[in-house]
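Of the protein chains in this complex, one is absent; all others appear in place.
When the chains are written out, they are named A, B and C in that same order, and each has its own residue count from 1.
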Amino acid sequence: MSDFDEAVGQHKVRDLSEAERGRAQIRLAEHEMPGLMALRAEWGPSQPLTGARIAGSIHMTVQTAVLIETLIALGAQVRWASCNIFSTQDEAAAAVVVGPQGTPARPAGAPVFAWKGETLEDYWWCAEQIFAWPGEGPNMILDDGGDATLLVHQGLEAEASGAVPAGPAPGEPGHSAEADALAAVLRASLAADPGRWTRAAAGIRGVTEETTTGVRRLDRLAEAGRLLFPAIDVNDSVTKSKFDNRYGIRHSLPDGLNRATDLLIGGKVALVAGYGDVGKGAAEALRGQGARVVISEIDPICALQAVMDGLQVARVEDVVAEADFFITTTGDRDIITADHMAAMKDKAVVGNIGHFDDEVDMAGLAAWPGIVRTEVKPQVHEWTFPDGHSVLVLSEGRLLNLGNATGHPSFVMSTSFANQVIAQVELFNRPEAYPLGVHRLPKTLDEKVARLHLDALGVRLTELTPAQADYLGVDVAGPYKPDHYRY
Amino acid sequence: MSDFDEAVGQHKVRDLSEAERGRAQIRLAEHEMPGLMALRAEWGPSQPLTGARIAGSIHMTVQTAVLIETLIALGAQVRWASCNIFSTQDEAAAAVVVGPQGTPARPAGAPVFAWKGETLEDYWWCAEQIFAWPGEGPNMILDDGGDATLLVHQGLEAEASGAVPAGPAPGEPGHSAEADALAAVLRASLAADPGRWTRAAAGIRGVTEETTTGVRRLDRLAEAGRLLFPAIDVNDSVTKSKFDNRYGIRHSLPDGLNRATDLLIGGKVALVAGYGDVGKGAAEALRGQGARVVISEIDPICALQAVMDGLQVARVEDVVAEADFFITTTGDRDIITADHMAAMKDKAVVGNIGHFDDEVDMAGLAAWPGIVRTEVKPQVHEWTFPDGHSVLVLSEGRLLNLGNATGHPSFVMSTSFANQVIAQVELFNRPEAYPLGVHRLPKTLDEKVARLHLDALGVRLTELTPAQADYLGVDVAGPYKPDHYRY
Amino acid sequence: MSDFDEAVGQHKVRDLSEAERGRAQIRLAEHEMPGLMALRAEWGPSQPLTGARIAGSIHMTVQTAVLIETLIALGAQVRWASCNIFSTQDEAAAAVVVGPQGTPARPAGAPVFAWKGETLEDYWWCAEQIFAWPGEGPNMILDDGGDATLLVHQGLEAEASGAVPAGPAPGEPGHSAEADALAAVLRASLAADPGRWTRAAAGIRGVTEETTTGVRRLDRLAEAGRLLFPAIDVNDSVTKSKFDNRYGIRHSLPDGLNRATDLLIGGKVALVAGYGDVGKGAAEALRGQGARVVISEIDPICALQAVMDGLQVARVEDVVAEADFFITTTGDRDIITADHMAAMKDKAVVGNIGHFDDEVDMAGLAAWPGIVRTEVKPQVHEWTFPDGHSVLVLSEGRLLNLGNATGHPSFVMSTSFANQVIAQVELFNRPEAYPLGVHRLPKTLDEKVARLHLDALGVRLTELTPAQADYLGVDVAGPYKPDHYRY
Partner (left out) sequence: MSDFDEAVGQHKVRDLSEAERGRAQIRLAEHEMPGLMALRAEWGPSQPLTGARIAGSIHMTVQTAVLIETLIALGAQVRWASCNIFSTQDEAAAAVVVGPQGTPARPAGAPVFAWKGETLEDYWWCAEQIFAWPGEGPNMILDDGGDATLLVHQGLEAEASGAVPAGPAPGEPGHSAEADALAAVLRASLAADPGRWTRAAAGIRGVTEETTTGVRRLDRLAEAGRLLFPAIDVNDSVTKSKFDNRYGIRHSLPDGLNRATDLLIGGKVALVAGYGDVGKGAAEALRGQGARVVISEIDPICALQAVMDGLQVARVEDVVAEADFFITTTGDRDIITADHMAAMKDKAVVGNIGHFDDEVDMAGLAAWPGIVRTEVKPQVHEWTFPDGHSVLVLSEGRLLNLGNATGHPSFVMSTSFANQVIAQVELFNRPEAYPLGVHRLPKTLDEKVARLHLDALGVRLTELTPAQADYLGVDVAGPYKPDHYRY
């Protein structure tokens, strides 16, 4: 890690004007993130995050820069890593490091440990850095996918048992290069300071988690009685799950496909695996471009929704020889297998917009006898089978909207990140309301997030009269729906 | 009520071939209600509703006939009323009375107290009849909107207090002709048998409720500690709320508008008040016909959904002079006021597809000085203001899809009614699982309902591998999502 | 034809209040036909149709009533028949006969020879009556599908040859009951007055034709040198072909399906045969209701359009066992054959919204060994095959939007009929501009029709500046596009 520049928090800092370009983008993004800017205006004076030391791990994009600077504007200190090896926008990272008031020569922002194109070793090294706080460690985690949280939990468990268990070796079934990289970090840590993660865990008041996958991990920890600190599930705020997951994907899926391949989407057949919020957004985007969308689903309710929305529901193998695009949105593994890819038509495109890269069996593909991998351009690879047909795999099976495009647009991230900021403020200031366990934000805060975004879209909201509110049995100011309401 | 024919359970039985026509329609509807037919096949042998005496109150349509006969096929006895004065399809009612094995001359079905075009007095008389069981009273209620449940609760309270409280008199603010009609029934009952409703309430194991409005009433009773028996909220099964409310309305809103008015929907401006599931279905249907849809909303989250779906969000008064159609979907009162209607353009159409008729201020309209009401055809009235402009009001402000068309199509009702049947079976057979309170069906039963409808739509579901299920932390057979999942 | 009432121009006049109900509907329709009302306002004073005697043959609906009364308001005399045995709305016919100023007791309108549910013999008898003018015969034809024009042409040819050729006998291949009925009328006419049609043809200045089918017939007559008088092809005005055919069908197809079957369209598979303007409207409507639409096409350009619009393109036989709805829109014969229907799934729906009833092979179906036909309700028949599966055929294979619903809505017909009125005025007043042949209206009149409909839809048109018009090389007032422009 020798060429990581501590001063500017980045591996291989290139041209320092990078930070200036990042700053210009942040300025435009602020205009598109009305929720975050409204929170700065509302809470800037009271500084509710004074004393908060936040270890943050979210894709280090321009939007995340606005989030980070919002947290700072409310009084927090932060250290940041990306939660994906490809998703960092280096200009944004540089600008955060420099800070809005700093200069490239005299950085005055926050430490960022992230760059586009990390190795797995880089990745876990960066993750470790956000806990390597000078003086006291962090007291809050802001997480996406749960890797930062995982690091603390596995670190503590390693320290408790005195060892880092070895996973399957390379070549063995179930081997994971990622798990190896994490284990290496933990082993080094255990050797260097066998109490480090135990102390870290003790200092943390809680975590706010961004994604379905991360929440699922938290739920499992909680069910197993292993959860170390309270968590707020930001993912399941309506203004996150129904906005970021759906409308964000609607935007960023075709954007990623276009930048990666320049292929016409219209007239083509697209298999979308999964019809949750991400799948719904994906299907809407592809239909909006004139594709014929086929859904694969395991959940009969989601399958029924898909068919009622006019979409064919089939299994991957039913359309494997017919589809032009295969998009995974499930959060599960082995959705597109190497066997599937072997049966696809020539130049079919495979992309993952769900979560981890095991939605597409990249390991199986790489292990296919006689396969040849050619880089078409960064993050676009043509894998040619011995029979001569090839498939184009985007972002090596990782999130294509981040790897091949710039992720969700700022406006969508403003809804997600307003939830994150509110969750950090809640958890930091009202710990009594969030005992050990996994919590969602109260509906009234969810509605607050929505409200912060209406003006920018020209919405004129109707106000309940007291008589109408009374008729419904709600308060004029909300919340308006029961907790189980599905929107 | 002298011309009610007890033998065939109907006021004014006309031509007895009515029953035969109804039977033919039921036969076609059965083909479109795969969920109910699958339950007959699955549970017919075990007769889980043996001993159940169900007082039912749902729009007495052809689809309800299939529901009633499914309940009977599982062993139940039933008595039935409609929950809306206009919604009965007389042929269906006649066919249920005659029964599948009966003949018009020798009816062998179930008693039905319902006809199209009841007065308010008729309506509450009918409601009373479904409790007037020979011998023991009913032990189950199947309700839609909560009127049957209300009757029992108010009856018991009247008996407890020894009096039926008088509401505002005609002409006074808050007067309700409907409340008067109910009070009259209760007063007569109190005079005739002051213990009747107390006994009835004691015999009832529980109620399964179909609608948002009915559930809201149940929740209020429960919160006030006045709920008399357990309730299952069928409305909030995903396969009900997201199907009946959304896809049913998508179908039946344009159907009702077309049959009522024959007006082109394309190119027109339609104000849809409310963007819940019903409003979403309404907006989708109107856009699908080429209308420009404007949404009014009080809930910032739903408003944000609407605008993200590409719809303008404004207040009724912002577009009152511009819109051609005004459709209410809110479940609240005074959505379209007489002042609104006075300001609309000539021949604007006002229709309610939410719930009660107070979404449109019919009383205020009728009281407008100089207003003239002309019947264009049954359930379509032109109200002409003194300035010469008129508005067309559908179904006198009641549900237009029922009053002007035939309600939801069979397939959609099959999802709702499969939930109802399963809820009746659950509540009747597993009372220990449903203590006093308002319950929803477990997700696994919700998924079961979905599953029962997939084959008919040609869906090929994907099956999780054990490894995939394990990765997700779910069972291969489901349920697949956490309870709070919003679909 | 003994019970045809000459006084009121209708077979079997029932209740005379029919006319009053028809008048009320006409009044509402006038509000929705801004084009026709604008033409009355513009041309009423100058009476450009004074002296015109118009033999009209278009579906005798409420909208046609507004057309007829517009022609009269511009000075014309008319006699009217329907061009379809099922499409007459009897109330509208009665109201036209009575006339806006007449009373049922003292009819003061125009003679109408049309009722819902004519036999083929009735049909051709009615067609003959519109030429049986007292005194001089008609000098203009307004036609839909070309039957009125055909009658004159075949009548003259019969008179020229002195005989009516016999077609194939019943049971022989190619037999047509319709051709037999026409031949019978011609034979009777030839016997009674062998110069009748020759005289009639001589008096006719021209015909304005409404449909693709009628225009195709005219083109063939013109190519064969047999065309007797000039024709204006109204069908190919943009404001007809792209409006009536597309947006009218978008409205009236689901309307017809709903009134006929009450079946859910959402989630179903619909095969639409043909992707011309009618097919495009059909597909849009069905998708708007959540169906999955499959297109069959013979034209590679239209097929490419369909697939680029996100629709599967397949042959009928590829999806015959899978589709729930089969809708023909082609104008060709044998699109759905009896073999197809034998292979469909149980209770598949077959409907024609193209033109003639030979799109669906009704004769082949009726001749299927062992087939059983049951009337579900008027215009809806269940045809049960010996293997037990049945198909539902709408309107006996004729136009389902007319037979099962009320045809296109008034607004759409206002665009078509404004073209008709303008074409009648052109052809009657400027015969020099329309020599023998088939003509289309000049684009400037097409744009005029569009302009007449914009205000009612709230459109604010932009006006070209002279500099902009000059840049484009057009006149500020239009026309704006070259003749070959496709819109």
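As a working rule, a residue touches a chain if its C-beta (ideal position, glycine included) is under 8 Å from a C-beta of that chain, and two chains touch if they have at least 3 such contacts.
All of these numbers come straight from a predicted model, not from anything done at the bench.
Visitor: Which is it among C:236, C:262 or C:396 that touches the chain not included here?
Guide: C:236
Visitor: Among B:48, B:254 or B:267, which one touches the chain that has been omitted from the display?
Guide: Spelled out, the listed residue whose C-beta touches the missing chain is B:267.
Visitor: Using the document's definition of touch, tell me which of C:247, C:385 or C:428 contacts the absent chain.
Guide: Result: among the candidates, C:247 touches the missing chain.
Visitor: Which residue from A:35, A:351, A:409 or A:478 sits in contact with the chain not drawn here?
Guide: From the options A:35, A:351, A:409 or A:478, the contact with the absent chain belongs to A:409.
Visitor: What residues on chain B make contact with the chain left out of this view?
Guide: With respect to the unshown chain, the touching residues of chain B are 266-267, 287, 290-293, 304, 307-312.
Visitor: If the missing chain were put back, which residues of chain C would it touch?
Guide: Given the touch definition above, chain C has residues 216, 219-220, 236, 238-239, 241-243, 247, 277, 296-308, 312-316, 318, 331-334, 415, 440, 446-447, 450-451, 453-454, 457-465, 467-468, 471-473, 478, 480-484, 486-487 touching the missing chain.
Visitor: Go through chain A and note every residue touching the omitted chain.
Guide: 21, 24-25, 28, 31-32, 62, 247, 250-251, 254-255, 258-259, 261-269, 284-285, 287-290, 322, 346-347, 376-377, 405-406, 409-412, 457-458
We adopt the following convention: only the chains that are shown with their structure count from here on.
Visitor: Over half of the interface residue numbers used by both chain B and chain C, so same, or under half, so different?
Guide: Counting shared over all numbers used gives more than one half: same.
Visitor: Of the chains present, which has its C-alpha mean closest to the combined C-alpha mean?
Guide: B
Visitor: Top contact pair of chains, counted by C-beta pairs?
Guide: The chain pair with the largest number of C-beta contacts is A-B.
Visitor: Measure off the straight-line distance from the CA centroid of chain B to the CA centroid of chain C, and report it in whole Å.
Guide: 40
Visitor: Centroid from C-alpha atoms only, then distance chain A to chain C, rounded to Å. What do you get?
Guide: 57
Visitor: Note the residues in chain C that touch 2 or more other chains, in rising order.
Guide: In chain C, 266-267, 287, 290 touch at least two other chains.
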